[in-house]
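The complex is shown incomplete by one protein chain, all other protein chains being positioned as in the whole.
Let's look at subunit A:
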Amino acid sequence: MADAEEPMAVDGGHRDCDWDGRWNHVRKFLERPGPFTHPDFEPGAEALSGFGVIHVVDMDVIDVSNLNRQFLFRPKDVGRPKAEVAADFINSRIPGCKVVPHFKKIQDLGESFYKQFHIIVCGLDSIIARRWMNGMLISLLSYEDGVLDSSSIIPLIDGGVEGFKGNARVIVPGMTACIDCTLELYPPQINFPMCTIASMPRLPEHCIEYARILQWPKEKPFGDTGLDGDNPQHIQWVFERSQERAAEFNITGVTYRLTQGVVKRIIPAVASTNAVIAAACATEAFKIATSSYIPLNNYLVFNDVDGLYTYTFEAERKENCSACSQVPQDLQFPPSAKLQEVLEYLTESASLQMKSPAITTTLEGKNKTLYLQSVKSIEERTRPNLCKTLKELGLSDGQELAVADVTTPQTVLFKLNFTA
């Protein structure tokens, strides 16, 4: 249905790569006022050229098992970087759209990269990565006299899926709930207890973990290499050992598929749920980019196991959020507590869920590392501190501790509050 009878009110967006009618569906939302549009919406056709430039960051290469749902990839692309293949495909299918690929981890890029964008959309596969991106955008916020400069805000649209369940959320850093505000929505992954794996297996999964965690490092079947979940020979070895162990304890149910699933922590996935969540995220990107509607406020849950179920709610900001509240986090410990206890709190608390925090502080004007795990020499040097009490370490009431961790690009400030 070409719009031939009516001259365009604003002749925006007709570039060489466009054809007649290309934007007919979209323009109705850009040119026409309506009763449900965003208060800031101004009808016009300037936004009529689609999303001009899209940068894609992905550290992965394509695997055969991606092909059941990742529709930009084909069997011939297996082994190539996802970002590059996706960019090539879209650039050739959608004239005028420019996708720039980055075959990198999101953490390999910094402030100067991220601050160029109007919107960031995430389809990450880990909470750690989400928290990192969340932290990055929060670090870009600028405050003047305690007032947030709205031009420093970059909205974050985040989508996630697992089987037939998914969620999509819109985060406006500094204004709405961030990832860390709702960390309790993502309970930590539970691993099987070691004693079960080592001496009391009951499930086929226990047998598989035994082979993976205990037998592999001991027997080193392929030399000094780590267990590679993508190597069929490695999985086959684990499978056979698991079967042996299972036979020992009369446990049934060890299969190759289960073995692979446990070793690689595979999460089932289908094209349909991915499509639903991706679509919801894209709708939000459209709304935000065009101001045509009020964006999702701010969390959507989807589940189509039984019929189709959605639940939309406003996740609330946490007053003392470790990522976005700008308030130093409170650490309450008696001076006789050991540093080890503080470390455990940082990793085990539901609201912090840090992975391997590095704790530093300033003592007598100098920066001192209390404990750091990720560098072997420093870990060895600071390990004795774990058994020392906070008092012994020279820390005082009100002392500020700076904690770095993979879950955040910026250090988190804590304030020690000595209890009786």
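Convention: contacts are C-beta pairs under 8 Å (C-beta built on N, C-alpha and C of every residue); 3 or more make two chains touch, one makes a residue touch a chain; residues count from 1.
Throughout what follows, contacts and distances are computed from a predicted model.
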Listed names "NEDD8-activating enzyme E1 regulatory subunit", "Septin", "serine C-palmitoyltransferase" or "Proteasome subunit beta", matching UniProt entry of the absent chain: "NEDD8-activating enzyme E1 regulatory subunit"
Selected from A:G135, A:P173 or A:P201 as touching the chain missing from the view: A:P201
Hidden partner chain, touching residue among A:D88, A:E244 or A:D304: A:D304
Listed residues A:W132, A:W237, A:F286 or A:F333, member touching the removed chain: A:F286
Positions on subunit A contacted by the hidden chain, ascending: 1-3, 5-6, 9, 19-26, 28-29, 31-36, 64-65, 67-69, 71, 74, 93-95, 163-164, 168, 200-203, 249-251, 257, 260-261, 266-280, 282-284, 286, 293-294, 296, 300, 303-308, 310, 312
